[in-house]
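One protein chain is absent from this view; the other protein chains keep their places.
Going in written order, the chains are labelled A and B, and every chain counts its residues from 1.
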Amino acid sequence: MARIINKAAGTEVPRRRVVAGLLATAAGVAMLAGCTSKSDAGNQAGAATIQLLNVSYDPTRELYKDINTAFAKQWQAQHGQSVTIDMSHGGSGKQSRAVIDGLGADVVTLALAYDIDAIAQKTKLLDPNWQSRLPDNSAPYTSTIVFLVRKGNPKGIHDWGDLVKPGVQVITPNPKTSGGARWNFLAAWAYGKKVGGSDAAAQKYVSRLFAQVPVLDSGARGATTTFTERGIGDVLLAWENEAFLAQNELGKGKFDIVVPSISILAEPPVAVIDGNAAKHGTNAVATAYLKFLYTPQAQELIARHYYRPRDPQVAAKYGNLFPRLDLVTIKDFGGWQAAQARYFADGGVFDQIEAGIHH
Amino acid sequence: MDLPDISVDTGGGRRPRRSSFVQPSVIPGFGLTFGFTLAWLCLIVLLPLSALFLRATGMSWHDFLEVGFSTRALRAYQLSFGASLAAGAVNTVSGLIIAWVLVRYSFPGKRLIGALVDLPFALPTAVAGIALTALYAQNGWIGGLIAPLGVKIAFTRAGVVIALIFIGLPFVVRSVEPVLADVGADVEEAAATLGATPLQTFRRVILPAIGPALLTGFALAFARGVGEYGSVIFIAGNMPYRSEIAPLLIVTQLEQFDYAGATAIASVMLVAAFVVLLFVNLLQRWTRKRGVA
Partner (left out) sequence: MAGTLAPSRTGRVVLMVLAFAFLALFIVAPLVAVFVEALSKGIATYGAALVEPDALSAIKLTLLVAAISVPLNVLFGLAASWAITKFDFPAKNLLITLIDLPFSVSPVVAGLIYVLLFGAQGWLGPWLEAHNVQIIFAVPGIVLATTFITFPFVARELIPLMEEQGRDDEEAAISLGASGWQAFRKVTLPNVRWALLYGVLLCNARAMGEFGAVSVVSGHIRGKTNTMPLHVEILYNEYNFAAAFAVASLLALLALATLALKSILEWRYGVHGKGHP
């Protein structure tokens, strides 16, 4: 019995025990800290190998795989330095947010200028006038929005007007989360306005269009998969490059591309994130990397991946691949800041449309 | 989210003060383990979660209500909680049946089946989402079978329920199994000898014994389902007001750089989850005490 009391007395110094518990926790934290990586950010300017991080949006994976190889070869030849380019892909808005939250991108290559503007506004990493630093609004390639339909076009879809016919199911990602879908939305709006003559008519048309949408994926790639793999819907509103990719590589002979009478000139911009590049000592190589995109060699790769090249000669060479059509631009909507606030912000036109459809 | 009741005044060192917090015991190690538990809990869970609430308090009360309880958010909660409830209910019944079969019957391959039940714990949620979508889409193995009947599962609310059934099943089976084994077949045999019908035996003898475990399994499956994201986004249609789950709404807010909106919705869900779990823990404790008395 004495023993029990003794032992019990032993527990009467809990302060020391609590301290011991805290120490044990500290040990745990130390374990975590042990794996804390000092970011390998040190200045790399003079190193034998240099690393770049390109934070991009979803559909550019295949393009940048080729671009990176070509650029690395050129940089090695010119500077005797080997460069590896790490890639991060995801929805454009999500990627932009990651950079704002500290993802150490040296360059960003996103779906819309709005997402790079957001980085400039919310951090000090980037000059607000970034878009004028490179030619063509900092967009070395363009694309547009076209329709992908099932082989033989069984529903007879030829233009935007056919999308709101009864029984036609339209697949598009969610404009709230997908950059590509915002271009879709604006292209549809442009058609509605052209035909109806007013914003009210445009909103009516777009409302009818979104009433025919059965699934809203969060990204362009998800929407393509829904259409091609799951067999949902009659028409996919897609980036032109994605439509070509689906037609030529996903299901040869299973899909047709339909080019509408009017669409939008999508300009996916690129920018060096100065703050990160300065910290990493990668300014020179990052700038060279983006300038490389404008060279004939890169423009050729760009065209081969179904993006519309800026270079007139390359454009002429691939002219029959990219049909000419009536294209509005984001300027017709007052630029991205205005378009975002009016159409896609909370309570904006898109929210009103969705609320109207489901109430 | 602080802990007003658990002030660490265990450091008093003198028995009277100490016993005001922890009952005296011959077993040592309270200070060490309790200190570690509390510290680690604060570090990994409470501190990060408080960051969330502080962000939310950055908004005015009016804004918070506006975003946290907008029609769209309410519909999303409705779907997240409703689908979890439905999936939990399905799992309570089927989980009980599966646990029953595993405990009471012997058959070849029993061990294999038993191990398979844990698969949803182990299979990454994104993989589960992709696989379930492939199965239940109109052109999938199962979706194709029922499509002619006019039933659509993938890309509807039913798809959400299917994903949550998959996620939640093991919780029920694993909660019920040990208790069912403890009840033992002899109790049933005794009841049967006393003239009870199988149904009576089940209702009067077995159900009261396994009730708390069943409820725990249900609640765990429910709580897990409310927050589930990875498996659901693939198979839900993600249509605002219709098939959009609350976690997706959080992601949507984030991608519009709207941290305040995201934290508002996240806070609402967090409080709801906390209340559900607290209720379950109290209930469990209560039934256990009643069982002892």
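Following the convention adopted for this analysis, a contact is a pair of C-beta atoms (placed from the backbone, for glycine too) under 8 Å apart; a residue touches a chain by one contact, two chains touch by 3 or more.
Keep in mind that this is a model prediction, so the values were computed, not measured.
Trainee: Taking the full complex into account, find the residue in A:A98, A:V168 or A:A315 that is in contact with the omitted chain.
Mentor: Here the residue in touch with the unshown chain is A:A98.
Trainee: Looking at the whole complex, which of A:T109, A:T225, A:N241 or A:T282 touches the chain that is not displayed?
Mentor: A:T225
Trainee: Among A:G90, A:P214, A:G335 or A:G348, which one is in touch with the chain left out?
Mentor: Missing-chain contact among the listed residues: A:G90.
Trainee: List the residues of chain B that touch the chain left out of this view.
Mentor: Contact residues on chain B toward the absent chain are 3, 5-6, 21-23, 25-30, 32-34, 36-38, 40-41, 44-49, 51-52, 55, 94, 97-98, 100-102, 104-107, 111, 113-128, 130-132, 134-135, 141-142, 162, 165-166, 169, 178, 181-182, 185, 188-189, 192, 198, 201-202, 220, 223-224, 226-230, 246-247, 250-251, 254, 259, 262-263, 266, 269-270, 273-274, 276-278, 281-282, 285, 288.
Trainee: Suppose we count only contacts with the excluded chain; which residues of chain A make the list?
Mentor: 3-4, 7, 21, 24, 28, 31-33, 35-39, 41, 53, 58, 61-62, 86-90, 98, 100-104, 122-123, 219, 221-222, 224-225, 229, 245, 249-250
FYI, only the chains that are shown with their structure count from here on.
Trainee: Can you compute the centre-to-centre distance for chain A and chain B, using the mean CA position of each chain? Integer Å is fine.
Mentor: 34
Trainee: Across the complex, what residues on chain A touch chain B?
Mentor: 4, 7-8, 10-22, 24-25, 28-29, 91, 93-94, 96-97, 100, 118, 122, 174, 176-177, 213-218, 226, 229-232, 344-346, 351, 354-355, 357-359
Trainee: Write out the stretch or stretches of chain B touching chain A in their complex.
Mentor: Checking each residue of chain B against chain A gives 8, 10-15, 18, 22, 24-40, 43, 67, 71-72, 133-134, 137-140, 154-155, 233, 237-242, 248, 251-252, 254-258, 261.
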